[in-house]
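Each remark here refers to the structure printed beneath this line.
A protein chain is absent from this complex, but the other protein chains hold their places.
A, B and C label the chains in the order they appear, each numbered from 1.
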Amino acid sequence: MSVETTTETAPVPKKGMNILFGLTLLGLLLFLWLLLGLSTTSFWTANNISNLLRQGAMTAILAVGQTFVIITAGIDLSVGAVVGFSSVTVAWLLSHGVPLWPAMGITLLVGVLIGAFHAFGIVRMGLPAFIITLATLTSLRGIGLLVTNGSTISISNEAFTNFSRADFLGIPSLFWMVIVVAIPAYIFLHLSRWGRYLFAVGSNSEAARLSGVNVNRTIYLAYILSSTCAAFVGLLLASRIGIGNATQAEGWELQAIASSVIGGTSLFGAVGSVHGPLLGAFILATINNGANLLNVNAFVQRIITGVLIIVIVYFDQLRRRGSR
Amino acid sequence: MSVETTTETAPVPKKGMNILFGLTLLGLLLFLWLLLGLSTTSFWTANNISNLLRQGAMTAILAVGQTFVIITAGIDLSVGAVVGFSSVTVAWLLSHGVPLWPAMGITLLVGVLIGAFHAFGIVRMGLPAFIITLATLTSLRGIGLLVTNGSTISISNEAFTNFSRADFLGIPSLFWMVIVVAIPAYIFLHLSRWGRYLFAVGSNSEAARLSGVNVNRTIYLAYILSSTCAAFVGLLLASRIGIGNATQAEGWELQAIASSVIGGTSLFGAVGSVHGPLLGAFILATINNGANLLNVNAFVQRIITGVLIIVIVYFDQLRRRGSR
Amino acid sequence: MTGLYDVSHRHEGAAIAKHPVAKGQPILELRGLQKKYGAVEALKPANITFLSGEIHAIVGENGAGKSTLIKLLTGVIRRTSGEVFWCGDAVQLATPNEAISRGINAVHQEVVLCRHLSVAANMFLGDEMNKNGLMRKRAMTDAAQAVLNDLGFNLPAAALLSDLTIGQQQLVATARAAMRGTQFLIFDEPTAYLTRQESAQLFRLIRRLQAEGVTIVYISHRMEEVFELADRVSVLRDGTHVGTRNIGETNDAELISMMINRTIEQIYHKETLPIGGTIVETRGLSGPGFTDVSLSVRAGEIVGLYGLIGAGRSEFALGLYGRQPVSSGEIVWQGNPVKIRNERVAMDLGIALAPESRRDQGLCLNLPIGMNINLPIFDRLSNGLTINRRRETDNADRQINDLKIKTPTRRVLASAMSGGNQQKIVIGKWLSHGAKLFIFDEPTVGVDVGTKAEIYRLFARLLEQGAGIILISSYLPEVYELSDRLHVFRQGKLVASHTYRSASHEEVLTQAIGV
Partner (left out) sequence: ADVTIPIIVKDTTSFYWQIVLAGARAAGKDLGVNVPELGAQSESDINGQITILENAVAGAPAAVVISPTEFKALGKPIDEAAKAVPIIGIDSGADSKAFTSFLTTDNTQGGRIAADGLAAAIKEATGKEEGDIAIITSLPGVGSLDQRHNGFVEQITAKYPGLKVVADKYADGQATTGLNMMTDLITANPNLVGVFASNLIMAQGVGQAIAENKLGDKIKVIGFDSDEKTVGFLKEGVLAGLVVQDPYRMGYDGIKTALAASKKEKVEANVDTGANLVTKANMADPKIDALLNPKVN
């Protein structure tokens, strides 16, 4: 009942709770799906489920990357800009005759470099994560606009643009990409020692350091992962809309953060998972999809989204408090 | 040289340094002005200085409000949306025949209520400030759009719309408003005990609570002040653009936060002032004004802004570290 | 209004002590006071009466519920059930504010002050001097300085709190509590980070307060302090109030057996072992906070470092461990000169450091106990990519058992542990890591008598395995009784060295103070 829950000693769910909580979010998602299935005829069609999986995919991947950073008690505001910038990068490379695979490789590498730059700013220059990533957000959009001269670069590579439309085993390729990212991410965060180090740094970086954890390297890792996920999403976006455009993905950073927090990540660090943000992202996608199917006024949709974020995170807090 | 500066044990500036730092920022501002005076013929014209003062004014007021929140180690992402929503509120009230003063009063009151709602979410519901203010951001834009049906409401009250263009003693009225806000804000933050409580809550809310400080009330105060400043800026904006439009002031929250941080506020809480954010806001305004006068490409301007934010905050960090 | 100083106006006109209670009469009565954290019953229904004007000690093992009791009385946490009577009236004590305005104040176990504010601002926090709505900053600084001087604490009131060491911060908290008009003052292990000299100052203060009619509650793990100060003593065990004694009618042995239900013959467990080769030697080592320190540690010996607050011992340890840069001098490790650039280098050489502040340096508070214990050795617990869960849990459970950490499972968060149990986690972390040289900085702060004895026995085990130990402690009996060689630090310099029991307590103290 007091503000202490918002300080750095915020309550943390127990191990068992963690899984339960994951289940409850899953429950919420299934509940939403049930509800939409009952109130629309078109929700439970193969086509719509495919759409839904595609629509949530990009935010889901961003949210996973973001979660690594948030667990270290940081934040990465640049991811939306990195997505837009990456779409420009790959489109530019392709339009200048670079073959597909190298073009994608270079784009991912740019993501790595951006993440390394963030970590450099935080670790070496002592800047708050909020500020350095806000600054790159601004600058990257500027660079992307400069490269494209404010316009878009069309992508003519059919193989590339067809990818995002393709299915594999009946499941959209974009959703496969979520799986491709989520499984190594899960192993990394929950089963490997580097994941543990992320939590330790987020909880108390000084204690982690004195225990021999290379705190700086851990921070580099987190930000590089986040930016690389964002660059990867940039590739997917470019494939999906078939253009490179620096102003795309505006505000996606907030969606990614919201997904992550809905998925149980604590903005104070040291609490988070891989499955949570995924569920969070698909809950948000479901809200939008449902609102579209129900033909909810676009403005009302915004209101609902805001309210639901509050409600979901509030019940999350309640659950945690109950577990104490 | 280490990451510890990014944890809650961030370095703490000495008292004397605080004033020196203020001076140095002032030095930076004057230096920029000198530079622009030398490189353009039009910078030091009465007209342009008036423009500059007008342009920085709204961000400056937002940044002061935001600073109160950041000092308590919180954040208010909703201020841009509150500005837009307030412009709609006052326009709607005026267009429904409510007289000017009550209309303005009600708009400010709406600001108070929004701030109170944020504090309620944080204090009673245990939500992170980032999330509750992000949610109101989304919802308020939705409500505003719903009220205006996605369009704009014209304001026909001439007295109201002329205000923002008026001068008084040769100084633009908008800049007078900065002074009107800054002086009480200074007294509140630096000379009264409530200001000290803001710092105490930001430094260690548990310690403040144990000392008998009403932490909850302090948090209410901070968020209400921030939202009320934003509602006030909404009135100024409505006066300046002569319409109410819910999508205005997009991204202003980030500008306000950036101004505040450039002005020496620490995002980890407990460090900040009133003069710093004001200087920060006018530094940003000067960068934009100068870039326009120098005919810098708009995209390059973004890049420069990002780079300058990093540079300024970095030197701030250096200074603080030096002062230890 | 009671209290030593006339600077607080918080209680002016407030309903403090409507019916003044005569000395020796009950001022605060607990009836069935109980606190549960979920399923954990931290305090079982307790009936304790505090008499006006007495010094009432509370003792008990780690996790016995002492701090819980204090937090209930000061409104930090809310009780699960029971009643509290203050001056005969039933009171809620729901918020710190309520407790303070009734005249109940506390110096808590963990220092809780605002590090960004000045000493004076901390002392007046929530109780500022105002004039026309504005703060009188100058007047507050002067008043705070006067109080600090009067108490004999050599601290500048205008300094930022973050510039002080943890011990000095403890003094600020004490001065603050003494300064506020108060009737009932609780000290939760106030001497944990204090040396003899500061402890003596504190005791003088407590006696002065008692003479003013203030009721004092005093919690400590140091028996001699209890016998020196207290009029009566209450014992808690596993959250149960097992009894209250008049100090004249009891003794060490009885209290200890009440606390832990068994007896301890010997606290300072010391075996004389053959001393081996030199593990580490520093030659003229200097860095921030310490200058020109030359000492060596051999296998099988404990090297004690004693000094007053801020003498530079912790800084020396951090320098040796690579956490802070060393400006000059040399470190020789098993005969070879080495540069220890960071903690990892130190660990790889075989140095372990259990740091002094468990909150800031020792623990990831919002992570589970098991994760904290395993943190230094995750690389060893991994098979290539992933961590071997089995070895991870086995190791955590072993340390929890060995150190008798009072927790149902390794999954409980470190923040839910009592102060002493948290300290055990810090130690357990380094025991599982193992090393040639262990640096223990204040290892027994807040640790109960029984566990202390166990920790000392652990030291012996480490020594038997051929390790060397640097023991930094502000608790003279501890370093005195355990150290094979005892070095005294003063203002960052090593000023004197003694072999086991070769100097008297008084001699060591004099050297530390430097008079």
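Odds and ends about this structure:
Note that a contact is a pair of C-beta atoms (placed from the backbone, for glycine too) under 8 Å apart; a residue touches a chain by one contact, two chains touch by 3 or more.
For clarity, every value in this text was computed on a predicted model and none was experimentally measured.
The chain that is not drawn here is touched, among residues A:I243, A:A258, A:V274 or A:I312, by A:I243.
When you scan B:A63, B:M177, B:L221 or B:L237 for touch with the missing chain, the hit is B:L237. With the whole complex as reference, residues 40, 42, 45, 47-48, 51, 54-55, 58, 145, 149-152, 154, 165, 237, 240-243, 245-251, 288-289, 292-295, 298-299 of chain A touch the missing chain. Residues 40, 42, 45, 47-48, 51, 54-55, 58, 145, 148, 150-152, 154, 161-162, 165, 237, 240-243, 245-250, 288-289, 292-293, 295, 297-299, 302 are the ones on chain B that touch the missing chain.
By our rule, only the chains that are shown with their structure count from here on.
The centroid of the Cα atoms in chain A and the matching centroid in chain C are 43 Å apart. Annotation: 28 Å between the Cα-based centres of chain A and chain B.
Under the contact definition stated at the top, the residues of chain A that touch 2 or more other chains are 8-9, 204, 206, 209, 268.
Multi-chain contact residues, meaning those touching two or more other chains, occur in chain C at positions 360.
Contact residues of chain A toward chain B in the complex are 1-9, 73-74, 121-132, 134-143, 145-146, 150, 201, 204-206, 209, 215-216, 219, 254, 257-258, 261, 266-268, 297-307, 309-310, 313-314, 317, 321. Looking at the complex, you find that chain A touches chain C at residues 8-10, 12, 14-16, 187, 191-193, 196-197, 199-200, 203-204, 206-214, 268, 270-271, 323-324.
Of all residues in chain C, those touching chain A in their complex are 37-38, 321, 323, 343-344, 347, 353, 355, 360-368, 371, 374-376, 378-379, 381-382, 385-387, 411-413, 415-416, 429.
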